[in-house]
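A short write-up of the structure that comes next.
Complex shown without one protein chain; remaining protein chains in place.
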Amino acid sequence: MTAYILRRLAFLGLTMLLTSLLIFVITQLLPGDVCRVILGREVGENALEACRLDLGLDQPAPVRYFTWLGDFLTGNWGNSYSTDAEIRPLVMERLGNSLMLAGFTMLVGVPIAIGLGVIAALNEGKAIDNGISLGALAVVGLPEFVTGILLIEILAFRLGLPANSSIRETATFAEAFPSLILPALTATFVLLAYVARLTRAGVIEELKQAYVRTAELKGLPRRTVIWRHVLRNAMLPTITVVAISFGWLISGLVVIENVFNYPGLGRLMVFAISRRDLPLLQAISLITVLGFALANLVADLLYAALNPRIRIGS
Amino acid sequence: GPSPEATGPAGEPEATQAEPGEERQTGGTLRVAFQSLVQTDPALISSDAEVLVANAVYDYLVDVDPVTNEPTPRLAAGWDISDDGTSYLFSLVEGATFHDGSPVTAADVVWTFDRLRNPDSGYATVSLYENIVSVEAASENEVNFTLSSPNPFFLYDLSDNHALIIKDGTTDASDFNGSGPFVVETYSPEDRIVLVANENYFVEGQPALDHVEIIFFAEEGAMVDALRGGQVDLVMRMSTPLFESLQDVEGIETTFASTNGFDLIRLRSDREPGNDPRIIQAMKLATDREAILELVQQGYGSVGNDSPIGPLYTNYHDPAVQPPARDVEAARALLAEAGYPDGIDLTLHTPNTGGRPDLAAVLQSQWAEAGINLELSVEPEEVYYGDDGWLEVDLGITGWGSRPYPQFYLDTMLVTGAVWNESHFSDQEFDALAATAGGSLDEAERADAYAQIQALLADRGPVIIPYYFPVFGAISDLFTGFQLEAFPGRTDLHTIRLK
Amino acid sequence: MASAATADVTKQSAAPGWGQRFFSLARTLLRRPSHALGTLISLLFLVIAIIGPLLAPYGANEQIVADARDGPSAAHWFGVDTLGRDVYSRVLLGTRDIFTLAGIGTLLAVLIGTSLGLLSGYRGGWFDELLMRFFDSVLALPALLLALLLLGTLGPSRQSVLFVIVIVYIPIVARVVRSVVLSVKTRSYIEAARVQGESSARILFREILPAVLPALAVEAALRFSYAIFLASSLGFLGVGVQPPSPEWGLMVNEARDAVSQTPWALYFPAAAISLLVISVNLLADGLKHVFQMDGER
Partner (left out) sequence: MASPLLQLQQLAVSYKVGRRTLDALRDVDLSIDAGQTYGLVGESGSGKSTLALAAMRYLPANGFIRSGSIMFGDKDLAKLSPEEMRARWGRQIGFVPQNPATALNPSVRVGDQIREALRLYSRDESDVMEILKQMRIADPARVARQYPHQLSGGMQQRMLISMALSGNPHLLVLDEPTTALDVTTEAAILDLLRGAQQMLNTAMLYVTHNLGVVATLTDRVAVLYAGELAEDAPTKELFRQPLHPYTRGLLDSVPRLGQRKDVNRLRGIVGQIPALGETIDACVFAPRCPLAIEICWQKRPTLDAPTPDRTVRCHRWPEIMAGDISPSRAVEKSSQVTKQAANQVLQVDGLQVAYKMPGGTLQAVRGVDVQATSGRTLGVVGESGSGKSSLARAVIGLVEPSEGKIDLLGIQLPKRLTRRNRVVLSHLQMVFQNPEEALNPHLTVGESLSRPLITLRGVKPADAKAQVGELLAAVRLPADYADRLPSQLSGGEKQRVAIARAFASQPELLLADEPVSALDVSVQAAILNLLADLQIEHQTSMLFIAHDIAVVGYLADEIAVMYLGQIMQTSPAETIFDAPYHPYTEALLSSVPPPDPFVKQERIRLEGELPSAVNPPNGCPFHTRCPRFLGDICVEQKPPWRETEDGKRIFCHIPLEDLLRDQTDVLQFEGAKKS
């Protein structure tokens, strides 16, 4: 197990390194003179020159990459070009908000989704299953922005829920809660369908396994067979599914946060792109990727920890 | 990202002052929805949002009355102008202090303007204040400005968006150490800025509100949603459909102000094909301005006559100068004459903000009938202006914000070699007229020059101005004292109060 | 030599041709109502994409000033938007947009992804290792994030969106293909081909590729539906296809401000996106089912 964890960590490190390089390369190619963007259109050439020197843009790209990476790793994320604010607290705060939204969504959505998936699987081919499967498929087809807008139009003004989720920085969860509802609901739709579908497939797959027959022919009650034998194994792939859906959520949140004006990382990212705010963009990307990768790692480790075939090896 | 629309001085009636004797009705929090800030240094600000915050945190020396459009005192209690119009002496108000407690002195004013006109700084104000020979403290609270030549609009220039008085020696704009009616409590970039009333503000009874929270939004639609949902109280700058959608909503008062702001279509006149004036003429003939106003602005605002001297400048605008009526056949004929019998293919560049993409789409459809086939290139505003591409392309749309006086447009946009002469227009007669209008202290002479300029532009100007747009605002009916400015960023928050 | 072992002759029909096989697969696909519906609607959209201009009563950018902001009527089935454009025509014409963007994007991604997946899976070794590590790092970026980054770099335009779709989906397709190749590669018939001295090219394209096709067809359909999703999301965020194109996501975005004035301009394109994505999803589901059934036979 230790070896497994170490291998996964090394793997994560390598992937992150490559990804950071990718992010760096892409962002370096962003068009537009960074200093022009920082200083606005109304400054002269000498100010621009000073700015470029100040940002180290005269250095060759590899040097800049390693400087950036080193700075990033040591926690020195620099200041945003467009707002001049320190990046780290800014990104961390938004990350917190995004995680709150994602966490809330997962907390509510995942159990429901798994429940639906299991119910559908246990009733494979029956009306309930067809209903759930078709519903899930339909929801999968709705882009977040459509769901979001529909929810705003249908629910927000009618139920008095905030359509705009710009929460106060100091807000407690209780205060932020109302503004979380609609974006979380939108995200839940995406998640629900996705996780439910995969859970269903997982359970159906498990139900076909020979050990289910063994358990049944022992004379175990159906309930015990499902709970103690089938779900235990079906939950393993579901963990991975949930982790992947977390990645999905990250993507989905970019759109959702922009629809609801939720001050999360996704909204900050679109802001950073529109402002050509390289350091901010790089930091957000890297943090997102790290979060994504960590979620996958956690899922992997959890999977391994719960799965004796990996935990113990043969 | 800066855009010419959002640059330069603006002015319209100053909001109602607190009635003397009336008890200052204080308290309350106003939540304003606005675009996020990029710059916080007054010398670098340009967008509405930036100006709105700066105007609340700092003070101008001279303000412009939104009703009379006349210069009014702010930090300056009053001024004396020498007879030759080259020397201005300002006395400062009593009791003005910066938020750190130090008094506002003449030295601060000197430092502020020396900074803004320092040629090494690269600031946009450098050319604006080129005319200033010196700024000197005449006493502890008196400042003297000396000009090299008379400037009829100098008081307006002093009310330029950037000309906010900052404390002598300030290096870090993020301190927000102004003297204005509000003090910055917290600034959370891209999210919000929270302001609290400046208890020591030198104007009695102002500000009326305890707190102002400016919440940043990327989209106007979201701002309006938030207003309808009660998460914000005030929205300025929104698209016409959004404004329309708020008309019958209970608890929300809508307001709009006519402005001299406009979107223009300009054709580079220094090279093919724009160097043949028949081309721009054909474009003018192919344009149906009424339809554009109806479709793009839903009828709000007014039809333009291709000159930046709009009907709001009642002293200078010449209603007799009219753009040509739409005549597709004539346009075709002109094109054929100019050597394009089979029509002409062009790319129309436009930033992706406001009604500009819509304008482009409508033009594409209208001009196609006359054989002017447009390919549209819609770019993010930041990219379009940021790369200076807007100054290079042949055919483009640019938005220009409302200004308190028209000379600004001529000097920065149309005079030979002007900084933002996007059409690369160069016309000696025009230059001479513009110089006359900008330098004369004689009102009649100036009005005459402006009239001639309007005629000249209608005849051979490189730009089409299809409309002047209005600005829209909407506020919760819990508040009163909101006076929307033509340049929304210059709207005063300190006059707004709870009902 | 009449041996003890004569052929265990069976009475099976002669080999069916490809056409017959196609029809039998199609029949399986159409058996379930949901799959049939998905297939038919997808095909309907495809037809609209091809002949849309013939069906559309107005041009995508044709402005009928007098009718601006009119609701759905006999003259304008889906109503008119604020710029006086017929929403029905725009939705029809936008179909081609989405099919060219998402369709060509998917196609290119599938072509390139398949080649890379085949090569990487079959060759193995450092090439595989390198490519997979690279793809890992690409896949470590959530798709939309990568798309946004790339669009920030390329600037928003149709070509950029196309490019983004291709780049985002190549690794995914390649991995799917690779995993099939890895499982097929060790089959005896591939080893038999190797010991018979078949060239790598023949092994890849004649022996392995057909085994990849079912998974690829399903994956391509899925990718296509995600590509529609992605393209319209980018359009909605304003970083994709730019106005005045009748791209559906962009239409939704443009109509959002005016939703209380012209709700039809928002709901019809939104419905079109949803309908198409759902249909293609159902089609993918159906394909998966078909190939599963085919495999079990």
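Per-chain residue numbering starts at 1, and chain names A, B and C are given in the order in which the chains are listed.
The rule is simple: a residue touches a chain if its C-beta (ideal position, glycine included) is under 8 Å from a C-beta of that chain, and two chains touch if they have at least 3 such contacts.
This one's a predicted model, so the numbers in the text were calculated from it and none came from an experiment.
The chain not shown here makes contact, within the complete complex, with A, C.
Only one of A:46, A:76 or A:214 touches the absent chain when the whole complex is considered: A:214.
Counting over the whole complex, subunit A has residues 209-211, 213-222, 228-229, 232-233, 236, 306-309, 312, 314 touching the chain that is not drawn. Subunit C residues in contact with the hidden partner, per the touch definition given at the top, are 1-10, 12-15, 187-198, 206-207, 210-211, 297.
Methods note: only the chains that are shown with their structure count from here on.
Centre-to-centre, using mean CA coordinates, subunit B is 47 Å away from subunit C. Work out the mean CA point of subunit A and of subunit B, and you get 41 Å between them.
Contacts with at least two other chains are made by residues 155, 239, 256, 259 of subunit C. Multi-chain contact residues of subunit B, defined as those touching 2 or more other chains: 380, 383.
On the side of subunit B, the complex with subunit C involves touching residues 220-221, 224, 238-242, 244-245, 291, 294-296, 298, 352, 357-358, 360-362, 364-366, 376-380, 383.
The touching residues of subunit A, when paired with subunit B in their complex, are 31-33, 36-37, 39-48, 80, 82-85, 90, 93, 152, 156-157, 160-164, 166, 168-169, 179, 258-261, 263, 267-268, 270-271, 274-276.
If you check the complex, the residues on subunit B that touch subunit A are 1-3, 7, 36-40, 44, 46, 120-124, 126, 174, 186-192, 215-219, 222-223, 225-226, 228-232, 380, 382-383, 385-388.
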